[in-house]
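Removed: one protein chain of the complex. Kept in place: all other protein chains.
Take a look at subunit A:
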Amino acid sequence: MTVISPNAATTRETHMTAVATAQEGTDIPYALSHLDALESEAVHIVREVAGEFERPVILFSGGKDSIVMLHLALKAFAPASVPFSLLHVDTGHNFPEVLEYRDRVVAAHGLRLHVASVQDYIDRGVLKERPDGTRNPLQTLPLTEKIQSERFDAVFGGGRRDEEKARAKERVFSLRDAFSQWDPRRQRPELWQLYNGRHAPGEHVRVFPLSNWTELDVWQYIAREDIELPEIYFAHEREVFQRSGMWLTAGEWGGPKEGERVEKRLVRYRTVGDMSCTGAVDSDAVTLEQVIAEIAASRLTERGATRADDKLSEAAMEDRKREGYF
């Protein structure tokens, strides 16, 4: 049993007292740290998909959850390569640092990247820009059409049940109909670790290997595994303006408007999504350790702090999920 952590000596000591020790002559504790248990569960899920589906794809936004998902897939199949391709739904409002990161990761691991572009849909007149400028709700159509045209049958998402109330009832294997719609009453009970991936032609299954992880788990895992992240997750100076109580990045996408004052602040991002609705938080955390300390002490959930789209209504996420959102 190894517990990889920044302070291994203390960890080992705490750990050994917390668990039973093993059979004759050995001192192997037969328990796992919570990170080991979550990692093992996620790898099991990822391998089930490889074993049961024809064309799986990982939704990869360059956000920390999708980065952790890819890391788990790399570990699950090593020393062989990952038997999945990646899909990025490009809103056209991306942080340049994140796109640069995405392309670098794809190249480093020899992966295949599919892109579904919201801008294309707007240019073709299929989708219309919303008056508030946010493109998050516009991602659903390009995503579902890409899934259909590429005939993906399993689509990995980085969604976590701790993120939002409607996600708390999501299955690990979540069946979607031919229109990608989610029907909470049609979801299959999931018993033991026996996942049911049966689906009709045209249907697909969304798979959430990080279902049981919390935001803090994700950060602790990133620290333990020493996973590189896009720079915007760490404190940096940025020109931002305030809208709906959040610090948004000034840019071509449509901000600031009349009366919104731009200022330079020391901020970082807790989530990475569409620029138009992902807010930065005031922070001076420049290392993973500092980020973890900040999250452990935070009084706000990451969605509450940084996502304008979830504030629309009490059931905003439930409605978007039904329509086929991530």
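Please note the rule applied: a residue touches a chain if its C-beta (ideal position, glycine included) is under 8 Å from a C-beta of that chain, and two chains touch if they have at least 3 such contacts; residues count from 1.
Assume contacts and distances are computed from a predicted model.
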Choices "Chemotaxis protein CheA", "Cobalt ECF transporter T component CbiQ", "sulfate adenylyltransferase" or "Fructose transport system ATP-binding protein" - which one is the UniProt name of the chain not shown: "sulfate adenylyltransferase"
Absent-chain contact - pick from A:Leu32, A:Val106, A:Ala178 or A:Ala250: A:Leu32
Sole residue of A:Val57, A:Ala76 or A:Ile147 that reaches the chain not shown, by the stated touch rule: A:Ala76
Subunit A, residues in touch with the chain not shown (by the definition above): 2-3, 5-7, 10-11, 14-15, 18-20, 22-23, 26, 28-41, 43-44, 47-48, 50-51, 75-81, 161-162, 165-166, 168-169, 175, 184-185, 187-194, 196, 198-200, 211-212, 214, 216-217, 220, 223-224, 289-290, 292-294, 296-301, 304-305, 314-315, 318
